[in-house]
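Every protein chain but one is kept in place in this view of the complex.
What follows is subunit A.
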Amino acid sequence: MLLEIDDVSLLYGRIQALHGISLTVGEGEIVALIGANGAGKSTTMRAISGIRPIASGAIRFEGEDISKLRADLRVRRGLCQAPEGRGIFPGMTVLENLDMGAYTRRDRAGIAQDLNRVLELFPRLAERRKQAGGTLSGGEQQMLAVGRALMSRPKLLLLDEPSMGLAPMLIQQIFSIITEINEQGTTILLVEQNAQQALARAHRAYVLETGRIVKSGTGAELLHDPSVKEAYLGVA
């Protein structure tokens, strides 16, 4: 297993946000984590990337316990998150943002190669390379966040709501790109409110409700599960 989350609990002050959740991500998979607003999806992401400390349990990456490791050291191990929404650097240009993604790396040739790959994946970013990140549209910022995370050449890419606030056309596009990234060899853990798309693209998925995992299975299984259909896919 590339990533194992074992009985992790997390507190925001006195409020318990995660109640002993466990999940795994295998090498080469796309795993989706779906759930309603406030179910603890983003909190799980923060716990994995190390922005929030966990209260109990263990997070193992490539078999090693990283739950006490600083966030920046987790990036060096190959775990990189594209934060949700406006998590880009607004004052830096698109290229500078992408350059920040490669902050932990020193191999110039490899960085240049990955830059080309990202600009190929996201032609819109190539068009706006000299533009400040803050002046991009919501969709472009989202792409920039994903592209920037890719620049660290992660073993595991964490995507927090990559489709948030995007037009349906763009949602399709960004999910195609996610599949493409995965096919090029990057393992992906995806947090999504857009369950339909996420389940259709993911190999496996977990359903999170009020800080607990209530269901898991392959994407296809959950897509046809009656209770998931009712709660997240908007069909009775």
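Here, contacts are C-beta pairs under 8 Å (C-beta built on N, C-alpha and C of every residue); 3 or more make two chains touch, one makes a residue touch a chain; residues count from 1.
By definition in this document, contacts and distances are computed from a predicted model.
K.L.:
Have a look at "Circularly permuted ATP-grasp type 2 domain-containing protein", "Ger(X)C family spore germination protein", "Branched-chain amino acid ABC transporter permease" or "Na+/H+ antiporter subunit E" and point out the UniProt protein name belonging to the hidden chain.
P.N.:
Answer from the UniProt record of the missing subunit chain: "Branched-chain amino acid ABC transporter permease".
K.L.:
Which of these, A:9, A:22, A:104 or A:193, touches the one chain of the complex that we don't see?
P.N.:
Final answer for the missing-chain contact: A:104.
K.L.:
Thinking of the whole complex, not just what is shown, which of A:36, A:55, A:71 or A:200 touches the missing chain?
P.N.:
A:71
K.L.:
I'm checking contacts with the chain that's been left out. Which of A:11, A:36, A:51 or A:214 qualifies?
P.N.:
Spelled out, the listed residue whose C-beta touches the missing chain is A:51.
K.L.:
What subunit A residues would touch the chain not displayed?
P.N.:
Within subunit A, the residues that touch the unshown chain are 49-51, 70-72, 75-76, 80-81, 83, 86-92, 96, 99-101, 103-104, 132-135, 148-149, 152.
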